[in-house]
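Structure first, commentary second.
Of the protein chains in this complex, all but one are displayed in their positions.
Note that the chains are named A and B in the order they appear, and that numbering of residues resets to 1 at the start of each chain.
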Amino acid sequence: MILSAEDLHKHYGEFCALGGVSFQVYEGEFISIIGPNGAGKTTLINVLTGLLKPNRGRVFFKEMEITGIGPERLSRLGLARSFQLVNIFPNFTVLEFLMVAIVSRLGKVKNFFSSLLRDQEVTEEALVVAKLFGLDEKRDMLTKNLPQGDKKMLDVASAFALHPEVILLDEPTSGVSTSDKNKIMETLVSASKKIGIKSIIQVEHDMDIVFSYSDRIIALHQGKILADGAPEKIEKDEEVVCTVVGQKECFKIFRAVLNREN
Amino acid sequence: MIETILNILFSGVFNASTLFLVAAGLQVVFGVQKVFNLACGTFYALGAYVGITVVKSLVAGGFPTPLFIVPLIMAGLLLGFIGPIFERGLIKFVYDRDETFQLLLTFAMVMMIEDIIKFIWGTSPQTMGGIDLVYGQLNILGATIPVYNLIVIGCSFGMAILIGYILLNTKFGRTIRAAADKREMSEALGINMTWIYVKVFTLGTILGTLGGALVIPAGAAVSEMGVELIVLAFAVVVIGGLGSMKGAFVGALVVGVLKSIAISTYPELEMLTIYIIVIVVLVIKPQGLFGGGRV
Partner (left out) sequence: MRNRREVTALKSFRIVSLVVGGLFLLGLPLWTSQFISYLMLTFFAYAITVIGFNLLFGYTGLLSFGHALFMAVGAYTAAFLTSKFSFHYMEIILVVAVIVASLLAALIGAICVRYIKIYFAMLTLAFGMLFYTFLLKFYYLTGGDEGMRVLRPYLLGFNFSEIPKMQFLTGSYYLYTFALLAVLTFVMWKIVSSPLGLCLKAIRDNPEKAEYLGVSVRKYRWFAFVISGAYAAIGGALLAPAIGQVDPGLTYWTHSGTLVFMTLLGGFENFLGPLIGGVVYIFLQDKVMSLTQYWRFIFGGILAFIVIAAPGGIAGMISSLVRRRKS
């Protein structure tokens, strides 16, 4: 078991965002967290990645408790995340952006006087990651000038550049046109294999993507886990589908779509 | 023993009264347009100098001395209407900029206004020559308290209640609170933010100049008073919490009384104590007593 959440609770005053969420993640799993807006998905990611301290409950990473330790220590331990709303360094070039992750991973910051530009190792590693995500052509472009989709990719790529063991992706394909979504997912999956990421957890709304790529689906609703299992099991669960998709009628459409795909 | 305590208490509350006015001005401008106006202390100084000039010339011209407080307050209030000049002329250009740039702009304002003060009034301290004693003094349990100070405390308290009432019960107040909370929403709801910003900044300036005008009969106008005050006002805001009116009230009381205690025990270390308290509060509870949000 690589990551485990134990009875996580998080309230904002009266409002309960997470009301007792527990689950385990094992090596090699691709997990999608689904749920309607307000279900607590982003809060869950924030708690899992130590940005938020839960009111109750604990998070474990490889037997070590990591509840609320904060993003920086977390990244050193091997857990990284990407953001739903693009989180970038606007004035950096693509290469510089990736170099931040590389530099912290390789522990190079201690050398106050070493020249970054001449550092072969850092530049090469950054280029490797850039290539994996199709960004190496744009390596000298300023991040703020990139098209939105590339910005998103860069955000994700920088998390990958940390060579984490587990990565949490918050809506990696949001804001991207449907035809590009599969391309992005393929990039993510192949990059994970090349870098050696052991488990991927993503929050995703697009059910096609969810059902095509996941080994396991966790459905969240009003801060609690509604269902947790393989896609085959989830798709038969009417309650889950209706809650997530929203309407009973859609269930039939949904089934029809799935059947057509198969 | 008890008269010393009462003396300290009353002078502390007196300090607090004028501090509250300036801090309230600072808070309301910060709350709505998120600008920390370093020049609030300089407006305070302006209020003091103008107050002196107005009252001195009126009294010299035969104006009845006991009524001096009326033109004093009016001068303090009216002077505040220079606010829009600064708001429209300078501040409006930096609303969408980084906080540090806004701070620097207000710093530039401090530099300019201080030289204007120097130009008009010179650098030697000015006083009203003890005119505040015209109202006599009260003897409470052995402590001698100028009636003027009590009037100022009363005025300030009245202002606090007035501000509280405006914020909670009037349309203007609700608009201010909405604008402070969510700017885009307010704009979407059709509230004219430009006009609000001008009004709020003017209110902030008026509170500053009024504070300066009211404090001056009891003291002297010196060129450093603006700078010293901004640190005190900041202390108030830190203790009370940035953006909170209640905080301004409580913070002003705390700082005013502490300053008073420091003056009577270790006058040398008056400002030192204040700086240390600011640092301590920032370390222990940076949001202050009533403030919210991340620091």
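Methods note: a contact is a pair of C-beta atoms (placed from the backbone, for glycine too) under 8 Å apart; a residue touches a chain by one contact, two chains touch by 3 or more.
The shown structure was predicted, so the numbers you read here are calculated from the model rather than taken from an experiment.
Engineer: Based on the whole complex, identify which of B:I85, B:I116, B:L133 or B:L162 touches the chain you can't see.
Structural biologist: Touching the chain that is not displayed is residue B:I116.
Engineer: From the list A:E14, A:E72 or A:E232, pick the residue that touches the absent chain.
Structural biologist: Answer from the full complex: A:E72 touches the omitted chain.
Engineer: For subunit A, which positions touch the chain that isn't shown here?
Structural biologist: Here the touching residues of subunit A are 49, 70-72, 75-76, 80-81, 83, 87-92, 96, 99-101, 103-105, 108-109, 111-117, 119, 122, 140-141, 155, 158-159, 161-162.
Engineer: For subunit B, which positions touch the chain that isn't shown here?
Structural biologist: Residues of subunit B in contact with the hidden chain: 36, 90, 93-94, 97-101, 103-105, 107-112, 114-116, 118-119, 227, 231, 234, 238, 242, 268-269, 271-272, 275-276, 278-279, 282-283, 286, 295.
Keep this in mind: only the chains that are shown with their structure count from here on.
Engineer: Centre to centre, by mean C-alpha position, how many angstrom separate subunit A and subunit B?
Structural biologist: Distance between chain centres, rounded to whole Å: 50 Å.
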